[in-house]
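A single protein chain has been omitted; all remaining protein chains appear in their positions.
This part shows subunit A:
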Amino acid sequence: MIEFHQVHKAYPVQGHTITALHPSDLRIETGQVFGLIGHSGAGKSTLLRLINRLEEPSGGRIVIDGEDITALDAQGLRRFRQQVGMIFQHFNLLASKTVAANVALPLQLAGELGSSEIASRVSQLLQRVGLAEHAHKYPAQLSGGQKQRVGIARALATEPKILLCDEATSALDPQTTGQVLQLLAEINRELGLSIVLITHEMDVIRRVCDQVAVMDAGVIVEQGPVAQVFLHPQHATTQRFVRESEHVDEGEQHDDFAHVSGRILRLTFQGEATYAPLLGTVARETGVDYSILAGRIDRIKDNPYGQLTLALTGGDIDAALARFRAADVHLEVLR
């Protein structure tokens, strides 16, 4: 478990102080995929780097599995960092070393294994990320997605308990992004390690994360389970991220359907309820007519969800609302 207790970070820039992270508390349970989302400059990168102390906190305590890592000396910090893997937006592979040598590097630095053990560990890792046949190539000969796979193999080499992902898919095309996210989810499931990732895309959060924290101007403005935050965003920043992920532009969203008659409501389905034929049933039983004004049906991690904005006209609208309230859906009456 990763705990932040009133951790903050400020640094001087040309005479005045910039606060990258205001005093923040955070709890990341072991085995979770935890997403941090924010625009550039929101402080998410700083927060991520505080976890392995690439950034030194200006104050507060960071406790990981009961150990106060803010109190570690240089030696202790190096040993701690060997238990925390990290992957990067631009991969940060050594151009002068082969794929296999890049993956072997953290093991050589740790100096605990002999060269034959390192070689067999490296081939296992490359197998896992699907790059066994590229072991003797140099990074420049690989595609972006392959480079990130090497980065992941390298980060996993020392069998870390935490994996930090710094915008790991931001430099990749959509298809490759999907493959890398799938690999991360698989690693999380099979190895049980905690993953903390930062991104500016809500879609990345939706696809792999269990929990999410939204950052804005050095403050965590909203956090919780992904389904909760994604389907019922409270803070303006979160709402904007959700809209961006649906490719809805601001103007469209401000349209409150003034020209549409009838009651307007939003239904949110999750899990099996997504597939229940609720709308048709209610319409038939209460005689209301419905038109769908906006909607999305997709998955959050592995769970299906649907969210529909409806206009109801005619029939017994109160009875219809009562039926929706009684059903396994979340109902908001917008008008």
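Everything that follows uses one rule, which is that a contact is a pair of C-beta atoms (placed from the backbone, for glycine too) under 8 Å apart; a residue touches a chain by one contact, two chains touch by 3 or more; residues count from 1.
One rule holds in what follows: contacts and distances are computed from a predicted model.
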item: Omitted chain (choose from "D-methionine transport system permease protein", "Cytochrome c oxidase subunit 1", "DNA-directed RNA polymerase sigma-70 factor" or "Xanthine dehydrogenase subunit D") - UniProt protein name; value: "D-methionine transport system permease protein"
item: Given A:Thr19, A:Ser58 or A:Gln82, the one touching the chain that is not displayed; value: A:Gln82
item: Touching the absent chain when the full complex is considered, from A:Pro57, A:Pro106 or A:Gly306; value: A:Pro106
item: Touch residues of subunit A, complete complex, unshown partner; value: 52, 54, 77-82, 84, 86, 88, 90, 92-97, 105-106, 108-110, 138-140, 158, 164
